[in-house]
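A single protein chain has been omitted; all remaining protein chains appear in their positions.
This part shows chain A:
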Amino acid sequence: MSAPTTPAPLNPDGSRRTFMKQAGGFLGLALAPPFISQAERLTALSKKVEGVSTISLKVNGAVRAIRAEPRVTLLDALREYLDLTGSKKGCDHGQCGACTVLVDGKRVNSCLTLAVMTQGKEITTIEGLAKGEELHPMQAAFLKHDGFQCGYCTPGQIMSAVACVQEGHAGSADEVREWMSGNLCRCSAYPNITAAILEAKTQMG
């Protein structure tokens, strides 16, 4: 087992869960990486990366460092290394949108993004939307309109919806449906999701 400072990559034999269980205590330490000054511009990136290296990610305003291989996706970095489990792993192939986060303000599928390639960028996840106890208007609108059933797709829906409004693609229900098509909901809460987005649009500055 790796030292606490070098979280192991996902085990190919599927025993990651066991590993996480056993190493929970150690990982707790490993997952509290040193905070780097936010003012740091992340210019000192090493050009070639082989094996485990330090990857600095600016997530929800705070720069955090992880030790990970280049193959680690942004989604796995968020969930498994930074303990930000709001972003969900659905298909892991860019087909369902559950992993949607904002990178430099643009919505992307974090499952098809390498963490190493997002250094120096501003990453926003569902955990970064609320201001303290005050929900983001999109979160509040999803609650009000019951824009979910099981809730698994919801963080991705909300991140995508925030971007959809900011892009100016929420002019009508039809436009919302087209520009939100990258976020699937197996519970089929689409009518409520659409209503939530159209309402939140009027409240987003």
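As a working rule, contacts are C-beta pairs under 8 Å (C-beta built on N, C-alpha and C of every residue); 3 or more make two chains touch, one makes a residue touch a chain; residues count from 1.
Everything below uses one rule, namely that contacts and distances are computed from a predicted model.
Going by its UniProt record, the hidden chain of the complex is named "Xanthine dehydrogenase YagS FAD-binding subunit" among "Xanthine dehydrogenase YagS FAD-binding subunit", "Anti-sigma K factor RskA C-terminal domain-containing protein", "ATPase" or "ABC transporter permease".
Checked against the full complex, the one of A:97, A:128 or A:147 touching the unshown chain is A:97. The residue touching the chain not shown here, chosen from A:49, A:65, A:140 or A:204, is A:49.
Think of the hidden chain as still there; on chain A it touches residues 9, 45, 47-51, 69-71, 73, 92-94, 97, 100, 106-109, 112-114, 116-117, 160, 163-164, 167, 169, 177-183.
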